[in-house]
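Sharing a structure, written as structure tokens. Questions coming.
Here the complex is missing one protein chain, while the rest keep their positions.
Labels run A and B following the written order; every chain starts at residue 1.
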Amino acid sequence: MDINLHIPASQATALIGPSGCGKSTFVRCLNRMHETNPIARVTGSVHIGDLDIYADVSPVEVRRRIGMVFQRPNPFPTMSIYDNVASGLRLNGFRNRRVLDEVVERSLKHSALWDEVKDDLKKKSGASLSGGQQQRLCIARALAVDPEVLLMDEPASALDPVSTAKIEDLIFQLKSQYTIVIVTHNMQQAARVAERTGFFLNGKLVEFDSTHKIFTNPSDKRTEDYITGRFG
Amino acid sequence: MTRIRFQRSLDDLKEKLLVMAGMAEQAIQRAVEAYRVRDLSICDLVDRGELAINRFEREIDQMALDLLAMEQPMAIDLRFILAVIKINADVERVGDSANSISDRVRELQAFPVAEMPVDIPRMASLAEAMVRKALQSFIEADATVAESVLSMDDSVDRMNEAAYFALLNLMKTEPHLAPQALNALMIARILERVADHATNIAEDVIFWVRGADVRHHMLENEHRQA
Partner (left out) sequence: MASQYQTTAFTRFRRTTANHMASVLAVLSTIIVVAPLVAIFAYLLYKGASSLNLNFFTQVPAPIGEKGGGMANAIVGSGVLLAISSVLGVPIGIAAGIFLSEYGRGSKLANMVRFTADVLNGVPSIVMGIAAYSLVVLPQKHFSALAGGVALGIMMIPTITRTTEEMLLMVPHAIREAALGLGVPNWRSVLSITLKTASPGVITGCMLAFARVAGETAPLLFTAFGSSFFSTSINQPIAALPLQIYVYAISPYDEWHRLAWAGALVLIVLIVVSVSLVRYVTSRGVLKGAS
């Protein structure tokens, strides 16, 4: 894979491309999640600021600064809503009840879920929510550890249009505080939420430019073919 | 090839627009011929043609709207449909211009034929050439051809301005020819507008093909020259 790109802070960057083009794999390299696969290898470097996330820090530390939301909502099934959101902090040793309460409330508010669950925080299990709510719960859980970057791997692809719209609005609000990288194969979604867009094809980054340029007048013919839906 | 139905719809749209443009072109030719030979039956032909042109305009707009709503066109497809909608309006106005000319010809029936110091047929053929070239650039998706249309506009503008002074002079020296002169002036103005529509069509083609908005650039150039 020969990929070079600069992801600007406090913006959303979308990565689009056909299935199997490598965009999810690439994104997983950004927080060293590919290392869960024992035979995965990486060449090159990834920097957040001046820090090389491969050379200077441990994977655990990296993932505290670069959080991730997955395609299928995956709340911890044995835990309540409160416990789910607090899990990141708890499992890293933070026990102070008051701090946890505050962080849980703040995170749920940031992910636009607070009003819907504030009365059932400890009574309902994370898995009893609807799909869209579960995904927002996962976003809250990721935000609770206060990352600088949020990686989202097709966060709305398993959701209905209403939930998708809510998540997109959410991304819009989150942009001001976090840097967001969103992988999506829904081009309209990329167009709606991201300032910059990268087009991946067969493991290569074909074009990386402002979203406006990519969707109105891309430079590379392959990008245009993908966007207009013309293959073969 | 994926999206074959969509591609066919785009091709249909293009063809429809070209048919309509052909009718508008023919209308202008007929209207100018009617002026030259003072034949009212040709005016009737022009007037009847307008109904068909308007019907086409409505159909094309409807088709374009449907494609925008249902097919989520992106990039070049989006620019194409946008260009079609705008060219559609310009072509319809060319059709309207033919009608205006035919109205002038009917007005002139009441007055004797007189030699005018303005070569209407020549102006008309220049304007028609511009329209034809603009449509050719649309057919071939050729921005260079479209650009050449833009530069032809100057000649028509000059001819129009010369016509204004010449006819003004004529009205002063031979007042009894005022009606013919006035109508001739109006026809010249209408032809100048036809040339403008051709320019618009050419600009829309450049926008579609290159994704560049040339209108702004042209303005920039003018400011620099001034």
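Some notes on this structure:
Everything below uses one rule, namely that contacts are C-beta pairs under 8 Å (C-beta built on N, C-alpha and C of every residue); 3 or more make two chains touch, one makes a residue touch a chain.
All values reported here derive from a predicted model rather than from experimental measurement.
The hidden chain, counted over the whole complex, makes contact with A.
Residue in contact with the omitted chain (choice from A:Y54, A:F76 or A:F94): A:F76. The chain not shown here is touched by just one of A:H110, A:R141, A:K166 or A:R196, and that residue is A:R141. If you put the hidden chain back, the residue from A:E61, A:E102 or A:D169 that touches it is A:E61. Touching residues on chain A toward the chain that is not drawn are 31, 33, 36, 60-65, 67-68, 70, 72, 74-78, 87-88, 91-92, 127, 138, 141-142, 145.
Just so we're on the same page, only the chains that are shown with their structure count from here on.
Per-chain Cα centroids separate chain A from chain B by 52 Å. For chain B in complex with chain A, the residues that touch the partner chain are 1-3, 6-7, 72-79, 210-211. Chain A meets chain B in the complex at residues 187-188, 215-218, 224, 227-232.
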